[in-house]
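One structure below.
The complex is shown incomplete by one protein chain, all other protein chains being positioned as in the whole.
Going in written order, the chains are labelled A, B and C, and every chain counts its residues from 1.
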Amino acid sequence: MTVRLGLLGAGRIGKVHGGAIAATPGATLVAVADAFPDAARALADRHGAEVRDVDAIMASPDIDAVLITTPTDVHATMIEQAARAGKAIFCEKPVDLDAGRVRGCLKVVAETGAKLMVGFNRRFDPNFMAVKAEIEAGAIGDVEMVSITSRDPAPPPVDYIARSGGLFRDMTIHDFDMARWLLGEEPATVYAAASNLVDPAIGKAGDVDSASVILTTRSGRIAQISNSRRATYGYDQRIEVHGSKGLASAENVRLTTLEVANEAGYRRAPLLDFFMTRYTAAYANEIAAFLKALAGDAPISPTGDDGLKALLIADAAVESVRTGAVVRLA
Amino acid sequence: MTVRLGLLGAGRIGKVHGGAIAATPGATLVAVADAFPDAARALADRHGAEVRDVDAIMASPDIDAVLITTPTDVHATMIEQAARAGKAIFCEKPVDLDAGRVRGCLKVVAETGAKLMVGFNRRFDPNFMAVKAEIEAGAIGDVEMVSITSRDPAPPPVDYIARSGGLFRDMTIHDFDMARWLLGEEPATVYAAASNLVDPAIGKAGDVDSASVILTTRSGRIAQISNSRRATYGYDQRIEVHGSKGLASAENVRLTTLEVANEAGYRRAPLLDFFMTRYTAAYANEIAAFLKALAGDAPISPTGDDGLKALLIADAAVESVRTGAVVRLA
Amino acid sequence: MTVRLGLLGAGRIGKVHGGAIAATPGATLVAVADAFPDAARALADRHGAEVRDVDAIMASPDIDAVLITTPTDVHATMIEQAARAGKAIFCEKPVDLDAGRVRGCLKVVAETGAKLMVGFNRRFDPNFMAVKAEIEAGAIGDVEMVSITSRDPAPPPVDYIARSGGLFRDMTIHDFDMARWLLGEEPATVYAAASNLVDPAIGKAGDVDSASVILTTRSGRIAQISNSRRATYGYDQRIEVHGSKGLASAENVRLTTLEVANEAGYRRAPLLDFFMTRYTAAYANEIAAFLKALAGDAPISPTGDDGLKALLIADAAVESVRTGAVVRLA
Partner (left out) sequence: MTVRLGLLGAGRIGKVHGGAIAATPGATLVAVADAFPDAARALADRHGAEVRDVDAIMASPDIDAVLITTPTDVHATMIEQAARAGKAIFCEKPVDLDAGRVRGCLKVVAETGAKLMVGFNRRFDPNFMAVKAEIEAGAIGDVEMVSITSRDPAPPPVDYIARSGGLFRDMTIHDFDMARWLLGEEPATVYAAASNLVDPAIGKAGDVDSASVILTTRSGRIAQISNSRRATYGYDQRIEVHGSKGLASAENVRLTTLEVANEAGYRRAPLLDFFMTRYTAAYANEIAAFLKALAGDAPISPTGDDGLKALLIADAAVESVRTGAVVRLA
């Protein structure tokens, strides 16, 4: 059985997911919608799909599922609309920047029984999946401490930062999801230390650009996260899980395997420096997982609830920075 | 201007190149031919192309260039046919296993003025390209010694070995091309030591499976190559160039960046173990280079002559093993 | 001019320092004292020194400086005694486990004008020194974030833990000193999360064995420390400093450079698993630095004040774990 899809949003990520669908047997891209008609047209043409508007896609009987890759502010509304229209839903993170709004949206999803997957792409990175697989295979025993290093090559434009929800809701939220996934237990406390070290303009926009976070769980597991909006050497994305029997880690991904040696030492290539190339496989894998879940072969994961929980941790981190105190999660 | 292509051979590599063309703006796959009609049909359908037979493709005025990805034994004939038909030609290595036949074919290419690129894909591997770029930028000074390690994960079926031309013409030929490319000078002598250590069946088929080769150039540069038909840890593909000012190398490519540590030490992931995944980027890059050369932006490289020269080194290596002596190249 | 030394304590570290003195031109080990006469005798004989008791060493006119390598509880008293006797002093960390007692001791040192160096050996590890040198050379720009991973191979005996002052005063104190040294600025806040995950007996002894700490400075620099009393893969001792222009790090030290590859992947050797082999060079370097400072070529560093400051951070970490709150340093 073929899954027939509608794509809402023909931007950067929309193109990636559109291509993933086109390359997947058992999936067909039926229609594309975008506020910019030319973008919708170009993407639709590329994959032999039609251009339809959002309402038309929601109403289309020949569409089983939608991928929401629009700007964040309409995610929740589109999810609700699609849920009510009986579509399965893949939505890029976050559902919304406001936890109350997310809760309302998830209520609609629950009432309609809609299937909703939230796009925390890093869970599908082959390197991080390999770490998770080792944990599940018992290779490192009980998980005790998780360390996540997550640094962007360069900060986004300041006007994006202003409407991004801030470092914790925009960037660290991925790390909060990773921490939950790797800890295997919900965080109970959050402490975040944060500074404006990279660019004063970020501080003027009301945000921080450098942060360190500690999460603890009820059983005493600890996660620490180190963030920066700037890393001169590329996109620094590492995880490390210390367990009772050993350590599992995923190192960074380099541009090439080149090494040049001379008097000054051995120089290896810098890291991939763009999230779309760094996570190319992850994006493909998450769409494949969504399609597989729709085929009934696997449960939906990560869910809307995963999205909400990561956001609540982000909110707690914001609160922690504001008050300089440790925040306990409900 | 769009380059219109015909694909001769819809097998493993044909599919890779067909996909590369489909993904390239400015190139169109017009027709596919294959001895197995179903294979041709499946590939043609996938990319919106037609199925035509070889003669039809050669005669098609709506086809500018052909990609020859058939079995080796018809390469030379197809090159000649395409050259006479005025098509530009990309042909998988080797042009032929017989040097005399290659010379005859290249004569036709020269007479017709056809453009011919031979598919030594490794020149287009991003890691090896990075090494070459460092050499050209002067980072290691004058090239003195080249070391190539090239080991397959597992030997091919014995019946393939029997008609492959043997280790040197089938597998080491890639390393001979790499050596020429990295040395920046033609080899003048060849010494090859070879054994049958991996599987006695390979020896019975008249071939060797383990080899070490030394090439020297007139100015005293030296290349050494280490080959095996079996490497339990994956597809071992490394190069290292020692120069007057330093060393440039390209390490292997791993499945993931996973590392697991415990009492036994630190375990990293094994290597990619299949040439098509290991050289995915190289295959895409070489087709891009072919299309770029057709657009007139760059000379054709590697050429038919590059194919001939690598084959002559392979022939000398065979002779060296047969006689146990060093062979001087003409 | 030769520096004539008395060694107070002929245990494990006493032997290391005694050997370092013996190997240093310009230094002579004159006398050794130890509560166990046989230990003193063996070490004295080995290096051609005499056995004297502590009071005799303090009173010896032929001794310029003392090395205090006794158990912690007599450090402060011996420092005071030596200071009053006009000796230069090298004392293993800590001066005392009680900050008030340290302050009293340092007052005596100040009043007598004695030279006092405290043995934070890690500042003299060649790998960490190389990181510090890169920072000072400007290679990574302004320091922004320091990450320290510090895990022992296995916990000490529980009865040692009971009198050790606990994880933060015994083990993390080294990391607090490293953090101060690398941050280049005093920490202003301390948050420590800690658990008893390794061995319930440690918890019963009133201590924790797993911890994560965040320090922040007034200008917004951040340090994070990850500790465990057990690492199956050896003695995990890494530092990483993220700056405005790059990242400087020191990796772990392995038993050998062995790597074995097969189907399961690439296995490297585990880490050195004993602090005395891991920090062999550091111990030699710190004694050399002490002797050099006595010769007037360099200021004493780290000082008694460095010892006090690290202890105050440790006290704050203990308080943070007790209250679950962030602690501000005076």
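Before moving on, here are some points about what is shown:
One rule holds for everything that comes next: a contact is a pair of C-beta atoms (placed from the backbone, for glycine too) under 8 Å apart; a residue touches a chain by one contact, two chains touch by 3 or more.
Computed from a predicted structure; not experimentally measured.
Only one of B:I79, B:L247 or B:A261 touches the absent chain when the whole complex is considered: B:L247. Note on the undisplayed chain: of the listed residues A:T72, A:T232, A:S249 or A:S320, the one touching it is A:T232. Residue B:S226 is the one among B:S226, B:T280 or B:T303 that touches the chain missing from this view. Checked against the full complex, the candidates C:P37, C:G86 or C:P126 give a single residue touching the omitted chain, namely C:P126. Interface note for the absent chain: among B:T24, B:T69, B:N121 or B:S147, the touching residue is B:S147.
Residues of chain B that touch the chain left out of the display are 142, 144-145, 147, 149, 151, 189, 191, 193, 195-198, 210-212, 214, 216, 220-222, 224, 226, 228, 230-233, 236, 242, 244-247, 324-326. Counting over the whole complex, chain C has residues 126-127, 129-131, 134, 139-140, 245-253, 255-263, 269 touching the chain that is not drawn. Touch with the hidden chain on the side of chain A covers residues 232-233, 254, 261-270.
Keep this in mind: only the chains that are shown with their structure count from here on.
The geometric centre of chain A is 39 Å away from that of chain B, both derived from CA atoms. Centre-to-centre separation of chain B and chain C, using mean CA positions: 57 Å. Multi-chain contact residues of chain A (touching two or more other chains) are listed as 245-247.
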